[in-house]
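Note that this complex is displayed minus one protein chain, with the remaining chains in position.
Showing chain A:
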Amino acid sequence: MRHLLSAADLSLAEVTSILDTADEMHTIQQRQIKKLPTLRGRTVINMFFEDSTRTRTSFELAGKWMSADTINISAKGSSTSKGESLRDTMLTLDAMGTDCFVIRHGSSGAVAQAAGWVRAHVVNAGDGTHEHPTQALLDAFAMRRHLGGGGAEAFAGKKIAIVGDLLHSRVVRSNVLLQRTLGSEVTLVAPPTLLPTGVDEWGVAVTNDFDEVIHTADVVMMLRVQRERMYGGFFPTEREYAELYGLTPERLARLKPGAAICHPGPMNRGLEISSEAADAANSLILEQVTAGVSVRMSVLYHLLGGSSE
């Protein structure tokens, strides 16, 4: 594997391998001494052109626990048509002998463009409203443990509802692609104004009515309403949104017993998810965060571990 740019790039065998290795990493994470020598001498640069706390920290820990030399660069604001071009930025850092770039960028496609310019491996840590493949992998990791572990068969026939601001979500695009590979049944739920154009062609069920799926879903994944991208009013008020599309205490009570609740964070409590739901016993939200480090260790291992180029 040279890069991880899209969840669509991963075969079922690769996904299974990444999740299985992440299981081992997860065990190591429970130890007091977490450090592995695997990536000693390798350099990983985390380039965050967009703010992030959890993803950046998660990748940083993953790199450090694997003994890679990990550098964080916050390049927010450098990305304009007037500033240094993305190409020049990437060529400069690549010329320093970097082994791997982990890139978060506010523009869709920017990570794929960057991968075309550099010699190093590239991991997409979220590009605009396009994809966030390690998030989909960590979601799958947390779900697989919840659904009883095992291999890919854990997902067969399982019903996953992904609810909320699908239009602006890179999480949903990666999850739809990854879950298609894993064989679960995904239903997307959103008001019509927050559905991406052409979503009917994604090969998943789509509905505007959350209550249609609330009692049958094995996993309910709530997506953050991206207030910063709300150009032109996609719904009347936050009150109405919470009532129609939020995981309210009432909907929480109607969930199928044992159904898991996921949220990629950061949460808008009281908007897309109530505090009762976020803190419920069957909420995987903190487990997702823990899984993030394990999965990213596994991804770095798959990209850098075996090779000695």
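Here is the rule we go by: contacts are C-beta pairs under 8 Å (C-beta built on N, C-alpha and C of every residue); 3 or more make two chains touch, one makes a residue touch a chain; residues count from 1.
One rule holds in what follows: contacts and distances are computed from a predicted model.
The protein name that UniProt records for the chain not on display, among "Glutamyl-tRNA(Gln) amidotransferase subunit A", "Dihydroorotase", "Heme exporter protein B" or "Acetyl-coenzyme A carboxylase carboxyl transferase subunit beta", is "Dihydroorotase". Among A:H3, A:H26, A:H130 or A:R144, only A:H130 touches the chain left out of the display. Note that of A:H3, A:H26 or A:R173, the residue touching the chain absent from this view is A:R173. Across A:T53, A:S85, A:T193 or A:S275, the residue that sits in touch with the chain not pictured is A:S85. Only one residue from A:A112, A:A136, A:L182 or A:I261 touches the chain missing from this view: A:A112. What chain A contributes to its contact with the hidden chain is residues 79-81, 85-88, 105-110, 112-113, 127-131, 170, 173, 196-199, 201-202, 231-232.
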